[in-house]
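Yeah, one chain of the complex is gone here, protein chain that is, but the others are all in their spots.
First chain written, first letter: the chains are A and B, and each begins at residue 1.
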Amino acid sequence: MSLKWISTKTIGSTVAVLLAIGTLGVVQPAKAVVDCTGATSDTDTCTVLSINTFGDVIEPALVTDYRKLHPEIKLSIKKSDLDALNGTGLYTQCAAGGAGNPDIAAVEISYSGFWRAYPQCFVDLRTMRTTVGNKSATDLKKDYLSWRWEHGVGYNDAVIGIPTDVGGLEVAYRWDLFKKYGLPYKRDDVSKAWNTWSKFIDFGKNYMSKLSASDKKANIGFMDNVGTIYPAVLNQGTEKYYRNNGTDQGQLIFKTNKQVKTAFDTTIAASKAGIGTRIGQFSSDWNVGMSKGTFAVMLSPAWMMDYIKGQAPGTKGKWDIADIPGGGGNQGGSQLTIPKGAKHKQEAWDFISWYLAPDQQLKVFQLYGLFPSTPSLYTDPDLVGYKDPFFNNAPVGKIYVDGVKKLKPIFEGKLQRCIDMAMGSAISLVANGKEKDSNKAFAKGIADADKCK
Amino acid sequence: MSESALPRGKSKPPTPWKPSKKLDNPNAVPSLNGRWGYLFTAPFFIMFLIFGLAPIVFSVVLAFFDVDVLSGIYNPVGLANFTELFADSRFWNALVNTFDIWLISTIPMIIMSIGLAAILHNPFLKGSTFWRTILLVPNITSVLAIAIVFGQLFGRDFGMINIIIGALGFEHVDFIQGTTSSHIAIASMIIWRWTGYNALIFLAAMLAIPSELYESASLDGAGKWKQFIYVTLPGLRNTITFVLIVGTIGGLQVFAEPLILGGSYNGGDSGQFSTLTLFLFDQAFVGYRWGYAAAIGIAITLIVMIVSTINFFITRRIAGDKS
Partner (left out) sequence: MSNYVLKNPNKRPKWHKVSFFGYLMLALITFISIFPFYWMFIVASNGTDEISKIPPTLLPGPRFFTVVSHVYEALPAFNQALLNSFYVGTLVAVAQVFFSALAGFAFAKLNFRGQRYLVLFVVFTMMLPSQLGIIALFKEISLMNLIDTLGALIIPALVTAFGVFWMRQVIDAQVPNELLEAASIDGAGVFRAYWSLVLPIIAQSSFVLGLFSFLASWNDFLWPLLVLNTPENFTAQVAVNQLKSSYAIDYALNMGGAFLSTLPLLILFIFVGRRLVRGVMDGAVKG
């Protein structure tokens, strides 16, 4: 009953309580994870990053990953058609001084020519620094295929976008149909048999000769659409419609560039040889045709493989992939840009540099089949050794890697799309029999391209 | 104007002779204070000026410039855009296509709408609620879905329509590559989407025709068909004019259907179904030639004005002759 006892007890319990409180303070769980998934606009704890893409350029699984890394960031994704996004949308926003710009916009390579003439509509990514690692676009450049990198560089050398995937281009073919008609059907044999475009056309003629009359009447053919040959050949050169002269207008060379005429003539030759079915890609006839063997050959970027799997599941195992004639090729791909009106430029840059880093691109490939544009992965056994059972266990990783390494950087200019359409129109005229003289068609294509201003 | 029992104008109380000041509105009710007109129309005009007219006027002014909106470059070029347009074969191509599509879609559509309304007008019709609701289903169906569905229907090799054509022994029609065939495809999309809508307009108008007229006609021994021609049609005169004018304005500006069929603004690989507004959009958002696009816009407006006026007078004359 001495003071001492009371004191001890009091002191003891006080200390115990203090300890407990102190422990709570020290051992309390790491700060409560904030949940920003419901956020529609910036709050104290959440930042909403608005992203405009055409389709799933930003893949869902990685959105989840990023949320784990940065729970305070909400990725708000709007998807629309390509023309609505890169044409009308970005254009209207830039014309309004950047009003309505998302934080990140995906620009497809068919629009890269145009937007490279207007780098003022975007943030120059050489001036951005990542929060972690202090990296700017200049630091990232070495991680990417040089010709893919070029799609995001303005005429004044400003870097306006970082590459996402690379389409690549090889040939998907129905080996079972080749075998049926007594043609070479193993992929190495096939690749060798058509290693030039003229040999490819001959192969096609050979295939057509094996078809019955009723087959031909039902519009069964060798390849889906010979029009796809034009851009393929064009991309295998070193120049296309432009030469960069350091101005936003660029120097137009499409009239004199031999590659243009070569691409045109090759396509016309294929058309006249009757090896195409003239079905438009992505049309409903094309989807049906894929399942029914209406055509045996398609020029196929990497992302097309998933498409075939979705549209024609019944043809599993009947397809294979061979090398494209003339070397590599490319169809599709995009850059992630930060439009100048973006409200969260720093967060946008942090995300872009993360999302497009080789590690993430590998994951995108594994989950979604989009081919990486980062050459460091091209020696990764996961990529190079990847075989696809749908395509007869073709080593598609290796095939596309070899293909994409073969292309050279090509400068695209402002009127790229317009000229592409003019030439495509001219090819159509011949393919559909509306113009018999291919020289006249070519002249018309050039004249229409001239109207592009 | 419906043939109401009390004919217009005859019931105005006799007014003392006034120096004839041609009235702005001869159909007005004179005892109502006209000044209110300014107040009543003000909200419309103010808002329309700000949101409807101003943006268009701005763009129209651009027609006299060579413009690069993004670089902020505006070069005045006077009438150069118009002279270029006049000589542009793509413009004339779009014009011809537009007229063709307009003709083969508007005329069948109006006939079908009136016929449909006549059937729906009949009080003996069973299930009228159901039928009337169906009228608007095409109009609410998502444009995206229509693109896919009609793209399929009109497929050259595997489209349902061609399968039927093939089964009947004919060769498959290429509804996208052909000129006339693509116009037929587009016209059918327009007819599909808008017939029910217009039928509703005609139905509303028919229901405003007093039933006494039908009663007296049938008492006079007129059969169903005669009643239609002598009672219904005249009663619809104004509505037909209205639908025709709106249909002309809308039809000459047809945009969504060819865009849906072709998927892009060029109106087909050889522009076989390029229409005037599609061409405008192509020049604006593919070519980014806003000055030129504005010139096209002015041309469209002029064309629509001329055609509407002609339309108006023709309809008045025909309808005038009938009654």
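The rule is short, and it goes like this: a contact is a pair of C-beta atoms (placed from the backbone, for glycine too) under 8 Å apart; a residue touches a chain by one contact, two chains touch by 3 or more.
Since we're looking at a predicted model, the values are computed, not measured.
In the full complex, chain A makes contact with the omitted chain through residues 40-41, 48, 50, 52, 54-57, 76-81, 84, 88-89, 91-93, 95-97, 99-100, 102, 282, 284, 287-288, 290-292, 303-304, 306-307, 310-314, 332, 370. Touching residues on chain B toward the chain that is not drawn are 1-2, 4, 6, 8, 11-13, 23-25, 27-38, 40-41, 43-45, 47-48, 50-56, 58-60, 69, 115-116, 119, 122-126, 128-146, 148-150, 152, 158, 160, 163, 192, 195-197, 200-201, 203-205, 207-211, 214-215, 218-219, 223-224, 238-239, 242, 245-246, 249, 253, 255, 276-277, 280-281, 284, 290, 293-294, 297, 300-301, 304-305, 308.
The definition used in the following text is that only the chains that are shown with their structure count from here on.
Those residues of chain B that touch chain A in the complex are listed here as 69-71, 88, 90, 148, 151-152, 155-159, 174, 176-177, 264-266, 269-271, 285-289, 292.
Every residue of chain A that touches chain B in the complex is listed here, in rising order: 83, 87-88, 91, 94-95, 114, 118, 120-121, 218-219, 248, 277, 279-280, 283-285, 288-289, 294, 417-418, 421, 424-425, 428-429, 432, 434, 451-453.
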